[in-house]
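Every protein chain except one is present and positioned as in the full complex.
The first chain written gets the first letter, and so on, giving A and B; residue counts start at 1 in each chain.
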Amino acid sequence: MTRIAPLPPVIAGLLFFLLSLSVNAGTLTEVRVVSEAQKYRTIQIEVSVTDARDVDRYEVWFSEQPFRTLTDALLHSQVQVADTSRLERVPEGAAYEDCWEDGLPTHRDPFGSPVISPAAKRWSCQLTGLIPNTDYWIAVVAVDYSGQLLSGQDSLSPIKTRTDIPDQLPAPPDTRPVLSILTSIVICLLALFIYLRRQDMRSGKASANVAHAYVAPALIALAVLSFYPIVYGIWLSFTDAHQSRLGQESFIGLTNFVEVFTSPGFGRVTLFTIIWSVANVTAHVGFGLMLALVLTKAHLKGKLFYRTILLMPWAIPAYISILAWKGILQTDGLFNNILGTEIELLSQVTSAQVLVILVNIWLGIPFMMMSLSGALMAIPGDMYEAADLDGVSKWDQFIHLTLPNLKSTITPLSLLGFIWSFNMFTVIYLITRGNPSVDFGQPGATDILITYVYDVAFDYGRYGVAAAWSVIIFLMLVAFSWVYVKKTKATEAVA
Amino acid sequence: MREVEFKAVNKTYPNGYVAVERLDLRVEEGEFLVLLGPSGCGKSTTLRMLAGLETVSNGDILIGGTKVNDLPPGARELGMVFQSYALYPHMTIEDNLSFGLRMAKQGERLDSREIANRVGEAAEMLDLTQLLDRKPKALSGGQRQRVAIGRALVRRPKVLLMDEPLSNLDAKLRNQMRIELRRLHELHGTTTVYVTHDQVEAMTLADRIAIMHGGILQQHAPPLEAYHNPNNPFVASFLGTPAMNLIQGKVENQKFKAGDLCFELPDHLKDTQCGNYTFGIRPENVNVVSQGGLRCDVRGVERLGDQTIYHLNAAGQEVTALRHQQIDEGFTSTTVDTSYVHISLTEPATVLFPQ
Partner (left out) sequence: MNSRLLTNGMIDVSNPNIAQQWYVPIEIQMLQRWLLCAVLMNLIVLGGELLRSDTTGIYLTGLGVGSLMITRLLLPDGTASWQRWAALGFAAIGLVLGLVSLWNSDLSVYDYWSRGWLILPAALTVSWLTSASIADWCSGISADRAEAGLARNKRLEVTLEAVGSHTLLIHAVALVIIPLVWIFDVAVSPGNVLGGEIGDAFTLEHFEVILGSPTFWVWTKNSLIVSLGTTLLGLSLAVPAGYAFSRFDFSGKKQSMFAFMLIQMFPGIIILVPYFMVMKTLGLLNTSIGLIIAYSVTTLPLCVWMLKGFFDTVPRELEEAAMLDGCTQLQIFFKIVLPLSLPAVAITALFSFLSAWNEFLLALVFNTSNDQFTLPVGLASMIPSTGQRWGDFAAASILVSTPVVILFMLFQKSLVQGLSAGAVKG
């Protein structure tokens, strides 16, 4: 691969000016597969460009069948065209998919996706994650700022290629440190169990001679795969772990935490997470209780039918109903159809925030409904008869009898619901991915803490910072739970 | 003005089951009436209709001369003690007692001082003063029972209703509470309707017993009258342990015949016309004698210490005799050494029910 020194900005600007005089905007003169650069599960393509005017990004589409329109293909990757002067080039091998422009590794935006300058004449990219020994058809299209394909691309002629290198897992990195830690944990635990068993045998707990053997596998699994990662995660939060230097992280003290607390989006995303969680729990409990009250009425006909239908949001895999809601909320989706409008519901901050909350409310009601109807049925009915005889109104009965008796159910359920909502990743990731974005590189308007942690970890590859966010989330939850338990205990003592 | 009247009250459930049929009954002011009967006889339904917890299908229920059929329970000014006590588990005893008063309709609500007074009085009367801060869970069965009674009384009800209030207590406590209940009633004389299936409670507590069976009122009378002059075989067999001996047969020529058994009718029954009858005599009126009278095979003997129960067979008819130990001189040994005994009947205590 030839390497060309970067052009001085003045010349680049001039070049850009000259090129933009050309007529056919966004013409791709040639797309070819660099067969000599083929690697495991990877195809490298090279694209020659005559004119990048009006081009916002190039998109690489692929399919296992020939295709003529993009609806029959899958999007593989995007290369943005933008001013690269304030971005950094990322060295080869640092990202999942290496990209080059005019022979040099491309610049990358903070999200890690490649950006090429409008002046670039030739760029190439690795397409990874392909299935070995499979035929692929690949097409590259240029897209303008409004998201439309540039002209002359109505009929696509994708090029055909094949992944030839057989399936084999890449040689794993050095596993010895991790394995030795895991093995030592296992050995320690085993030793502990044997010791405990000895003790029990000596003290004559007859039934216990197999107990430890029964519990050991589960506990070892838990220690190795839950407790160890937790400790490891806490350690990571004090290091500079990054996807580009895996296994070489070093201790950097509280730097990550300082960064998190001083990052401009921290307060905003925390606030929205709290609003999100509180709104969800309140609505889940409120609507769940309302439905449970109606469904536990003695003389209601069709109870079974109603309960079965109302359980659907719980029964259907969450990601499916979430994506269905995403479809409903599109500009050409059901919601706009019903109202006869074409509102971009998910690109306005307030409506996007309200709608993701509403979708999550929809998802969570059945669980609360069922838990609360169980609790309602456990309340003795003659208590209400006694109140009837005392002339207590139905409303007072609900406030003074039903609610206090549900408290022992609602209190832990609300806490649980709060923790679940706090960590509800799927709804926001699938519907908005945190968009609409507020500021470049900051959490979006609908990001909650956990979706932002995902971005930090897997879009930016900053594992250390992500671990610090995780630890902070965890501490927030611990603090909240602690206060909550204290408070509810206190009110219980008073009541 | 605190009397209760049932006028031809019917209760038919939507599935067609008739729980109470043409009930006519009057409970006088200050009276302690016990509704007695086996389970499923309609006694609880009657009480719940009176309380307004069940609707009346037909007929009228009057409290103090006012028709209350459709009044909501809270309007009837009743107090009720439930079988399971139905205390509010999340409230302290004090709150349990005052809840009804605090939640009364606007305009009828007492001021908080009056409420506190009444709760204090009830607590004192029922010996609950030490327990006011506790919750029902922390109380014994008898204490919960007293709280339930106190809660029913603080509203100063026109009529006090009790639905098997003692059935969840152990035997010893039940005896204590029985006496306590009677004392309370004598103290303030609230009209009381008390439902039970336990005849001992009925006999000891009631001014009058109303015995129900299959939704139909069988007899209502003061306890001893019902015991000695039962209206029908059901009442006769339901009151008293062991149950009254009932022998089905026929009367012919001033004699009672049942299979091989045949004996002269006592004097007061001599005028009975011929026909099919059930002859009844209580076990304690069957005397076991060493000789003379009717010869019976002995099927079994239960010695209870103070009394002995003989299960006998008189010419094919089962007869039970009950003797008190001290007068049972002929048979003091602990084992049955005879396979037969002789019995005689205390004649004035015999009854005949036409079939």
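Just so we're on the same page, contacts are C-beta pairs under 8 Å (C-beta built on N, C-alpha and C of every residue); 3 or more make two chains touch, one makes a residue touch a chain.
Since we're looking at a predicted model, the values are computed, not measured.
Considering the whole complex, the residue from A:34, A:159, A:278 or A:310 that touches the absent chain is A:310. Mapped onto chain A, the interface with the missing chain covers residues 41, 59, 61, 64, 70-71, 73-75, 96, 128-131, 143, 147, 169-170, 172-175, 177-179, 192-193, 196-197, 199-200, 205, 207-215, 217-219, 221-222, 225-230, 232-233, 236, 241, 246-247, 290-291, 294-295, 297, 299-302, 306, 308-321, 323-328, 330, 332-334, 337-341, 343, 362, 367, 370-371, 374, 409, 412-413, 416, 419, 422-423, 425-426, 429-430, 433, 449-450, 453-454, 457-458, 463, 466-467, 470-471, 473-474, 477, 481.
Interface residues of chain B facing the missing partner chain: 1-2, 55, 63-67, 69-72, 75, 77, 118, 121-122, 124-125, 153-154, 156, 158, 187-190.
We adopt the following convention: only the chains that are shown with their structure count from here on.
Between the Cα centres of chain A and chain B there is a gap of 70 Å. Taken together, the chain A residues at the contact with chain B in this complex read 380, 382-383, 385-393, 396, 400-401, 404-405, 407, 495. If you check the complex, the residues on chain B that touch chain A are 51-53, 72-76, 78-80, 82-84, 86-91, 99-101, 103-105, 151, 155.
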